[in-house]
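Working notes, beginning with the structure itself.
Of the protein chains in this complex, one is absent; all others appear in place.
Chain naming follows the written order as A and B, and within any one chain the residues start at number 1.
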Amino acid sequence: MIAQADTALLDVQRLSKTYLGRHNLADRLSGRKQTRVQAVSDVSFGVRPGEILGLIGESGCGKSTLGRSILRLHEPSAGKVVFDGVDVTGLDDAAMKAMRRRMQIIFQDPYASLNPRRTVAEIVGLPLKLHGLTKTPTEARDKVVAMVEKVGLKSAHLDRYPHQFSGGQRQRIGIARALVSNPEFIVCDEPVSALDVSIQAQIIELLTDLKQEMGLTYLFISHDISVIGYLSDRVAVMYLGEIVEMGPVESILTGPRHPYTQSLMSAVPEVDAGVRKARVRLTGDLPSPLSPPSGCKFHTRCPLAIDICRRQAPVTERVGNGHQAACHRLNENLSLLDPVGT
Amino acid sequence: MTAIDNGPAASADPVVNSIFRRNMATFAENRLALGSAVVVLLFVLMAVFAPFIAPHDPNVTDLFRRLQPPAWQEGGDWAYLLGCDALGRDILSRIIYGARISIFVGAAVVLVATTIGIVAGLAAGFLRGWVDTVISRVVDILLGFPYLIFAIGLMAMMGPGLINIILALVYKEWVIPCRVVRGETLATRELEYVEAARALGASSRHIMMREILPNILSPVIVVSTIRMAHVIILEASLSFLGLGVQPPTASWGAMVADGRAFIMQSWWVSTFPGIAILLLVLGINVASQGLRDAFDPRFHE
Partner (left out) sequence: MMQNDENTLLEVSGLRTVFDTRAGVVCAVDGVDVTVRRGECLGVVGESGSGKSVTFGSVMGLVRAPGRIDAGSIIFEGQDLRALGPGQMRAIRGRDIAMTMQDALTALNPALTVGEQIREVLEAHDEELPARGAARRRAIRERAVEMLGLVGIPSPGERLRQYPHEFSGGMRQRIMIAIALASRPKLLIADEPTTALDVTIQAQVLELISDIRARLGMSVVLITHDLGVVAEHCERVMVMYAGQVVEQGPTRDVISAPQHPYTKGLLASIPRPALRGERIHPIQGQVPDLIDLPPQCRFYSRCPLAGPDCLKNIAMQPAGPRRMARCIRVENAATRQEAEV
């Protein structure tokens, strides 16, 4: 079930994250139950060095929470995150701080992720300062200049404030900040979804170039199948806190096995008339994570749901080389995409 | 600003390139607020340079000038512009010296209270948990007392005096900036740049002081300025009740109280210090509202 744990740079083992609602004395006395939202439940996967693992899912499926739990920006409720042989979840503050230099994150919102009162030089220079990576201010400045130029900005930009930049340029600042400490692993949390199409392409190009140049490993979180399909080596599909399907990008794109993956892929509007496929109509909305469905969490929207799906959660099974899925009807070889091809 | 989102009108303004300068430009456009700020500034200058401005010693009594009317009235004297009080002291000089007390108490209380409020509010809003529970409960309890009665009680316990008046007011005043800071911190700590700082390995102290504080300072400054007017009124009220600075030191509230007995025949004794309180408080209020409009567009209705 766990992919190549031995060679993985990052190995996530049965990670869960549960958010607890407020539960004060008054709530307790009135017998109200504490609300619990299981944002991530029992997720396991590995990321090999130099790989891009694409994590796809709709809003509220827990993909961002998963990314942040790995970095312990949100403390995981259960499970282990092993990075380069070290269990990150067990580290004390000092060791964790040192580890943060090696694991970084690029955020979605280029407006909210930069402190409006700091100049570009201060923002990009912060990791160097925090980790004492440079000895003199000139050395720090040189590093910052080099990094800023690497992401396509000019050194003349250094003393400006974030609001003086466009969305795409701000995202470049965020990338420079994440990479200036020479990390090995980056969580890219929807880094292009807030950007315009032409700018999106620039940032994707930049991220691919930087990965080559600096030997990075990405966990690339997105809701956009096109971006994930273009970039990733492997893809994991999340639905309501669980990974329902995971495998090499080719087999996910050409032969998705889980009905959710199939409907997700059929829903993407396609520019080329040639590739356009018939649409799987999903009914209804994403169920509330406050009261997730019993059994298979997808059964409320699944066109293939049968009785057992309502009662029992499916186990993850191997369906191909490095390809796994969790569905009761896998071996029936049903596909939502087939009948329309004719 | 416009009815339509993502219009280019919202794009970065290349001419005015600093948030602060843009705020100050907005403030300067507001004539009334600017005028009020000038009035406040004049009061401050008056307080600072009182010994050079005041025509007479504020504490010298002259029984021959007892209840002497202002200069333009019959029996007035141009050397004693606003007349004299029941002990024959020059009212103008006492107002000029009294400004020192009002402004010093106002500024000191607000400064101390804001500092305490920022520390407590940041701790409550950022650390959450039991720290937040304790601070928030204390705030709730303090808010339950009527301010003036609370201060009167404290003054009665501690006895009158300048330091005690400041302490009595600070005891409750810090609650106001604390609540503002806590609220702003709660909102700001969820922003991604705070999370980014944590991801980079920044300590809680760094995040509170360097990432959050600079971004919540504007509303705190605005609130503190508004509160200064309240504090000045409270100080005047305490002095009026005889719980403030002790005689013969001039204080506006005490001056109003002194004139109470003669209000029917010698109206000027109470009226001029009253007008001084009114002008200063009004000036601070209007100026701080201008500041609020300039710094915090969220207050626009």
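By our rule, contacts are C-beta pairs under 8 Å (C-beta built on N, C-alpha and C of every residue); 3 or more make two chains touch, one makes a residue touch a chain.
Nothing here was measured: the structure is a model prediction, and the numbers come from that model.
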Touch criterion as defined above, residue of A:159, A:205, A:307 or A:332 at the omitted chain: A:205
Of A:20, A:86, A:267 or A:290, the one touching the omitted chain in the full complex: A:267
Of A:231, A:296 or A:309, the residue in touch with the unshown chain: A:231
Chain A, residues in touch with the chain not shown (by the definition above): 58-59, 166-169, 196-202, 204-205, 223, 225-227, 229-231, 249, 253, 263-264, 266-273, 275-276, 279, 281-282, 285-286
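As a convention for this text, only the chains that are shown with their structure count from here on.
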Geometric centre distance via CA averages, chain B-chain A, whole Å: 49
Contact footprint of chain B on chain A as seen in their complex: 68, 71, 73, 96-98, 100-101, 104-105, 107-109, 112-117, 126-127, 130-131, 160-161, 163-166, 174, 177, 181
Interfacial residue positions of chain B with respect to chain A in the complex: 12, 14, 17-19, 191-193, 195-203, 206, 211, 214-215
